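See below for the structure under consideration.
Just one protein chain is left out here, and the rest sit where they should.
Let's turn to subunit A:
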Amino acid sequence: MKAFAYVNATSERDAVAALKFDGIALPLAGGQDLLARMKDYIDTPERVVNVKNALDRTAAPTSGGGWRIGASMKIVDLLEHADIGKMYPAIIAAATDIGTPQIRHQGTVGGNLNQRPRCWYFRNEEFVCYKKGGSRCFAVNGENQYHAIFGNDGPSHIVHPSSLAVPFVAYGATFRVIGSKGEREVAAAEYFTMPDDELLTHVMLPAPGNVKTGHYEVRYKASHDWPLAFTTVVLAMNGGIVQSGRVVLGAVAPVPWRSKPAEDALAGKPLNEATAAAAAEAAVSEAKPMSGNAYKVPIARTAVKRAILNAAGIKTV
């Protein structure tokens, strides 16, 4: 690890000021990703700013009937939060299998959303890839079995590593961020393609309303691994008919992937097995797999179908 200066920020303003630095300054929260990256020389910050004490560690109800979650809230505290569990079950479903118990005990909500890609080229200091300021993505002509099957028209083919990002987008969350120009709120779906010169402070969840939600993950291993593909669906219902819905896929694209074709296939339909199968088929209709990951297409289809069945209360294997 390269030597660096350490700053302990105690307020949001402090943190922003300390991160504005003529050199490389990076925020430290749980440290579960940053410290490992520093040990591997993937990142060599000159200044590390501890933001854990500067940012909110709690969750609180909002006046609109929703909840706001502080970026410094630990994943384990989110998991044990009874009200969030009741109102937003898909968030808990996604948080349950993040990393290991040790990582959930130390990792934060903000850290989970902002962790860097898990791509093996990104994580190898020898490869200066697009995500590290280089000019190419080595997965294109390399080993890409865990890479993207959607959103492959862009320059990078990583899959977004955050488990929480997917249900947050599905519930229509907004993120509160602060920077040197002040604070603002952005839609969760926009956040992941923004320049990273602002600091995430809160996740704002709207009141879910009359919705049915489902979450399904396909994994090689039961724990201690990232899913191969997963899906959260949040469906606004009118009796037994789906009025509108959000279908968001994870681990399949460089960002949490909202599937418009699947959402269109659900709108106005009764919530049953045929609808689920049609929406899942629609979701993968726009897949563009790489040389080594076409196998992920049927896995993604299964994740969408079972997430919808899960929302319908129909048991899957």
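Here, a residue touches a chain if its C-beta (ideal position, glycine included) is under 8 Å from a C-beta of that chain, and two chains touch if they have at least 3 such contacts; residues count from 1.
Keep in mind that, in the parts below, contacts and distances are computed from a predicted model.
Student: As a check of understanding, state which of "(2Fe-2S)-binding protein", "NAD(P)H-quinone oxidoreductase subunit 5", "Anion-transporting ArsA/GET3 family ATPase" or "Phosphoribosylformylglycinamidine synthase subunit PurQ" is the UniProt name of the chain not shown.
Tutor: "(2Fe-2S)-binding protein"
Student: Using the document's definition of touch, tell me which of A:17, A:35 or A:267 contacts the absent chain.
Tutor: Answering carefully, the residue with contact to the hidden chain is A:35.
Student: Could you tell me which of A:20, A:184 or A:224 touches the chain that is not displayed?
Tutor: In the full complex, the listed residue that touches the missing chain is A:224.
Student: Considering the entire assembly, which residues of subunit A contact the chain that has been omitted?
Tutor: Per the touch rule, subunit A residues meeting the hidden chain are 4, 6, 8, 28, 31-32, 35-36, 39-40, 48, 50, 52, 76, 99-103, 105-106, 222-224.
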